[in-house]
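Mind having a look at this structure? Questions to follow.
The complex appears here without one of its protein chains, the remainder shown in place.
Chain IDs A, B, C, D and E follow the sequence of writing; residue 1 opens each chain.
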Amino acid sequence: MSEITEAPHGDLLVMLRHAPHGSLWLREALDLALVGAAFGQSVSLLLMGDGVWALLRGQGPGPLGQKGSQSTFEMLEMYDIERLYIDVDSLEARGLTRDDLLLPVIEVPTSELSTVLAGHRQIFNF
Amino acid sequence: MSEITEAPHGDLLVMLRHAPHGSLWLREALDLALVGAAFGQSVSLLLMGDGVWALLRGQGPGPLGQKGSQSTFEMLEMYDIERLYIDVDSLEARGLTRDDLLLPVIEVPTSELSTVLAGHRQIFNF
Amino acid sequence: MRYALLVLGGPYSHQAAHSALRFAHAAIARGHRVDTVFFYHDGVHNAAHFAAPPQDEPHLVDAWCDLQRTHGTALQVCVAAALRRGLLDAREAERHGKSGASLEPSFELTGLGQLLDIGQTHERLITFAP
Amino acid sequence: MRYALLVLGGPYSHQAAHSALRFAHAAIARGHRVDTVFFYHDGVHNAAHFAAPPQDEPHLVDAWCDLQRTHGTALQVCVAAALRRGLLDAREAERHGKSGASLEPSFELTGLGQLLDIGQTHERLITFAP
Amino acid sequence: MLLHLLNRAPSSSSVHQDVLRAMGEEDGLMLIEDGVFGAVSAQVQHFPGLEGRLFALREDLESRGLAGRCDASVTIVDMDGFVALTEEAQRTVSWF
Partner (left out) sequence: MLLHLLNRAPSSSSVHQDVLRAMGEEDGLMLIEDGVFGAVSAQVQHFPGLEGRLFALREDLESRGLAGRCDASVTIVDMDGFVALTEEAQRTVSWF
């Protein structure tokens, strides 16, 4: 069931579609979201595809000591990020539920994905 | 039907799995095959996945004047490349037949792919 | 309209930079302005001063500089993405104890805030990814 | 055994270089020799002299240099792949009219024939791709 | 109306499935670079329900030898037409 109770809207939507650790996509996407939040924009995140792994509990630093993304998500929460959307289909396909995740999320069914995209003035898709 | 009449063997197998034009993978893979042939090694190529598009007839240069790969394939033929294998499943999945291709190929069914790999002393998978 | 482009792919390795350049010229030919190109992720390699592609290939770094010279397009590079990938202007090079610079002078290092600003000040922002 | 590694991915952008480094240390810990690491495709960016990653991240260029210093591992970079991506030693820089160099001195530019040679002279060749 | 750009072939990446799920009923989809491999008749079934809203870039089709193999359901546009599509769309979203 959808939890989208009001029309999604905001200045900035950053879509996170890449898995953590394997590449820098997630990290550089979060950096952009963080700058947006620091500049006072209302920022939403949408996790989709392998991007949903980014919020999995229990992640660690990389084996060479690379920082994980957990601290960045926590910073975003501190900056009062407006909405953290997650694509339910992507979550379920990977055998995950919201209980597996680090932060509370707004579950978006496929039928409402386009509404989320249309509701933001700027979209960056990483 | 398989055309592999003798056990595949050779010094060097270069696997081409990336489509032409979109990235440099195909080009840099062919460069390696070309060096192998120039050094007198017996070189085989195996086209698989989107790599089968590399042999499609009628390709042109890129819109900024990048060279296509057609001339490199022709150079490889000049160097007497030993075998040009193509994964039949990949070919058929893309609606192609050998008649669509620039050069004569040896069609490899899935059941014989591992034989081709096992028959070469060095394998580079691009 | 005022267009901006975001380039996320390095030159040669992927077609992204080629597509972005072609798009820029086509947009200008239709009467638009392409005021800014922003380079992020591996796109920062488009600003490599030392790039020396074969003579029979397009020289993308030069092509970006031409675009700036001819049409006044600003070439902006995310400084954080550039530093970890080895693209430093003279000031950053000195700060990190390196002599010289590896960033082509026509490009300028800037922050990510600039990218968000571009999204607000330009009517269209088109991303070319690897 | 004599091991060689082939690295096809740039540092930071992908995990390939991190994995290759960890593999090298694990192989050495098991009593093997890692005599050569060859860098091709975007892997050539591992040799970027100007790389300046944040202080709280591993410095991969330095880590490769450490591997060479401690274990004698040769660090070889495909010259054709390097030139188009902006990694030039002093000689290539001069040949292309650039001052200075962008290749870390511990790395050496070489041809693709060397990669085929490595495949013949080392017992194992493991590829780490982006 | 959004214009989505896709530069991956459906035969090797599953990102096209995410694009389709995220598209609104009026959104358009523009295939560029390796995305144009999805425009050939044997692959276009990966993009159902996009009549009149599915485009492919002529220059990328031609360099790949696909100009004559593009399915009739796909509208071929050149770089000028691509720019025109971005004029009409409020925003573009690039998938890769």
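Everything that follows uses one rule, which is that a contact is a pair of C-beta atoms (placed from the backbone, for glycine too) under 8 Å apart; a residue touches a chain by one contact, two chains touch by 3 or more.
Since the model is a prediction, treat every value here as computed from it, not as a measurement.
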item	value
Visible chains that the absent chain touches, using the contact criterion stated earlier	A, B, D, E
Option touching the unshown chain, where D:Ala27, D:Ala48 or D:Ala93 are the choices	D:Ala27
Residues of subunit B in contact with the chain not shown	15, 17, 48-49, 87, 89-90, 110, 113-115, 117-118, 122-123, 125
Interface with the unshown chain - residue positions in subunit E	11-15
Residues in subunit A touching the chain absent from view	19-23, 49-50, 53, 56-63, 68, 93-96
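Operating definition for what follows: only the chains that are shown with their structure count from here on.
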item	value
Topological distance between subunit D and subunit E, in contact steps	2
Shared interface partners, meaning chains that touch subunit C and subunit E	A, B
Contacts common to subunit A and subunit B (chain labels)	C, D, E
Chain pair, most C-beta pairs within the contact cut-off	C-D
Inter-chain centre distance, subunit A versus subunit C - centres from mean C-alpha coordinates, in Å	27
Averaged-CA centre spacing for the pair subunit D and subunit C, given as whole angstrom	26
Residues of subunit E touching at least two other chains	7, 33-34, 59, 79, 91, 93-95
Shared interface positions of subunit D, touching two or more other chains	12-13, 41, 57, 80
Pairs of chains found to touch, sorted by chain label	A-C, A-D, A-E, B-C, B-D, B-E, C-D, C-E
